[in-house]
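Okay, structure first, notes after.
Only one protein chain is missing; all other protein chains are in place.
Chain IDs A and B follow the sequence of writing; residue 1 opens each chain.
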Amino acid sequence: MELSRREFLKASGMGMGGVFLFGMFDPELAQAQVPRLLPLKKKIGEKSTICPYDASGCGFLVAAVNGKVVNIEGDPDHPINRGGACAKGASMRQLSADNPWRLSKVLYRAPGGNQWQEKSWEWALNEIARRIKDTRDANFTERNDTGQLVNRTEAIANLGGSALDNEECYLLAKLTRALGVVYLEHHARI
Amino acid sequence: MAEKAILYDPTRCTACRGCQAGCKQWNENDEFIPTVENGVDATNWGSYENPPDLAPNTWLKMEFREVEAGGRVRWLFTRRACMHCTDAGCVKVCPSGALYHHELGFVAYDKDICTGCGYCVDACPFNVPRTDRNLLTGVAKMDKCTLCTTPGLDRIAEGWLPACVKTCPPKALMYGNRDELLAEGKARVAALQAKGWVNANLYGENELDGLHVMYVLDDQPAVYGLPVAPQVSPTVVAWQDVIQPLGWALGGLTLIGLGLNYIVAREAKMAKELPPQKEEK
Partner (left out) sequence: MTNHWNDIANSDCMLAIGSNPAENHPAAFGHITEAKEKGAKLISVDPRFTRTSAKADIYCPLRSGTDIAFIGGMIKYVLDDIERNPGNYNLTYIKEYTNAPYLINTSYKGPAELEGLFSGYVGSHNETDGGKRKYDTASWQFQLDQNGIPKRDMSLKSKNCVFQLMKQHFARYTPEKVSQITGAPVDTFREICRTFAATGQVGKAGTIMYAMGTTQHTYGAQNIRSYCILQLLLGNIGVAGGGINAMRGESNVQGSTDHCLLFHILPGYLKVPVNTDSSLDTYLKRATPTSNDPKSANWWQHTPKYVVSLLKAWYGNSATRSNQFGFHYLPKIEVGKNYSHIALFEAMDAGVIKGLMVWGQNPAVGGPNAELECRAMGKLDWMVAADMWHTETANFWRRPGVKAADIKTEVFLLPALCSFEKEGSVTNSGRLSQWRYKCADGPGNAMDDLWMMDWLARKLKALYASEGGPNAEAITNLDWNYGAGHPDVHAVAKEINGYDLTTGELLPSFGKLKDDGTTTSGNWLYCASYTEEGNMAARRDLTPGPFNIGLFPKFAWCWPVNRRIIYNRASVDLNGIPWDKEQPVIWWQDGKWVGDVPDGGWPPMAVDPENTKYPFIMKPEGHARVFGPGMAEGPLPEHYEPWESPIQNPMSKQHNNPAFKIWRPEEQGTPDKYPYVCTTYRLCEHWQGGQMTRNMPWVIEMMPEPFVEMSEELAAEKGIANGEKVIVESTRGKVTVKAIVTKRFKPFQLNGTRVHQVGLPWHWGFVGLSTGDSANSLTPHVGDANTMIPEYKAFLVNIRKA
């Protein structure tokens, strides 16, 4: 969700109350207005996201300038984490494109090769589609040993999904089933 | 203006270290630990606690302590960062005036005029400030927690919670008016005592005329690695109360040791418009 700066500040005030046990505490007082001295070098964040780590589903705010992340911190208006973040969540900015270890190119390793080669998307996806089709067609079981119609291939396996979005999981389930894949697993068991 | 403070309640802390990472993230502090790629092996030294020490780019670190008493094991977590003392040895000893009391009570500093002399390191009863020297320029600087008042990264001026407090999931950290937090802290101590924690105490109410980071402790401060009755050492007091009033001339011998850096930095600083809050001081 995108919030205007004003809405955002207003909303954030709600999240700052903290949990005071003994006695009332006015968050407004705690945040008494201090004259603004210098402009912030970086934004707090105005677009919301959900943490990519565990399944708590904590909310975060991402600030980016020209597409580049400058700050990520907990979303104070999120009911689950209420602005909080663990070590991983608080470090989330290091997942961004600035991390030099992120993959930025399509890579290919040839049979027996000892290094990666850079490739184009088009080449790689065409080759992959070709491998899928050839492997499937050469190893397709239309009928099992007893003659029952089974329309499956046991030669292609698919792993993964819990790091994907729902829409990606769904399309992957749809595509793999259409191909007849039965060795289909993800992180639910491991 | 009312003094502000942080109240840290280790009985709530789970040592998830969101604060430790959140501090670095907001304050643009790089990782401390060296990696295989840059030539130094990363190490585990037999503890969950890491990096091994505070550093110019590690202003806050969580400490892990295992204690066993009466057959019961406890794993205690302590926040280690600047305590923002009222009677602050570092401020007293700072020859450049880089370290100062923020109007809200914290010990802030102006990195531009810091000379990296390191006196504050020796003067701190909590052993918090750290200095390093840039090998290329030779310029040395001290760094420590500014309670998120670093110019350009001043969350407090923006009306925001300090990065560590904001990050804390179990609300083991709170930020607010010091007198209110004092009352809250005392109530928590009373609740702990009622539960049988006879040694429970509020650390920081009176220590060094009042800290701006106070701890709700269920046991003696020493159990949590905190100094009992911390004091600014007499030599530090001498610097502040005796030498400084005599004027810069008498301190000349010391000044020589500070080198050209200091003078250049100070002049540069003087030429700049100071933030209004400093002029009130």
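Everything below uses one rule, namely that a contact is a pair of C-beta atoms (placed from the backbone, for glycine too) under 8 Å apart; a residue touches a chain by one contact, two chains touch by 3 or more.
Predicted model only: the values in this text are computed from it and were never measured.
**Q** Could you run through the displayed chains and say which ones the absent chain touches?
**A** A, B
**Q** For subunit A, which residues touch the unseen chain?
**A** Where subunit A meets the chain not shown: residues 1-2, 14, 19, 21, 47-60, 62, 64, 67-69, 72, 74, 77, 79-82, 84-92, 94-97, 99, 101-114, 116, 119, 121, 124-133, 135-137, 139-140, 142, 144, 146, 148-190.
**Q** Touching residues of subunit B against the unshown chain: what are they?
**A** On the side of subunit B, residues 12, 14-18, 20-21, 24-25, 30-33, 35-37, 42-48, 50-51, 66, 68, 73-77, 169-171 touch the unshown chain.
By definition in this document, only the chains that are shown with their structure count from here on.
**Q** How many angstrom between the C-alpha centroids of subunit B and subunit A?
**A** 35
**Q** Spell out the part of subunit A that touches subunit B in their complex, as residue ranges.
**A** Its residues touching subunit B are 9, 12, 16, 18-23, 25, 29-42, 44, 71-74, 76, 81-91, 93.
**Q** Subunit A touches which residues of subunit B in the complex?
**A** 1-2, 4, 16-22, 24-26, 104, 151-154, 156-161, 163, 165-171, 174-177, 180, 183-184, 187-188, 191, 275-277
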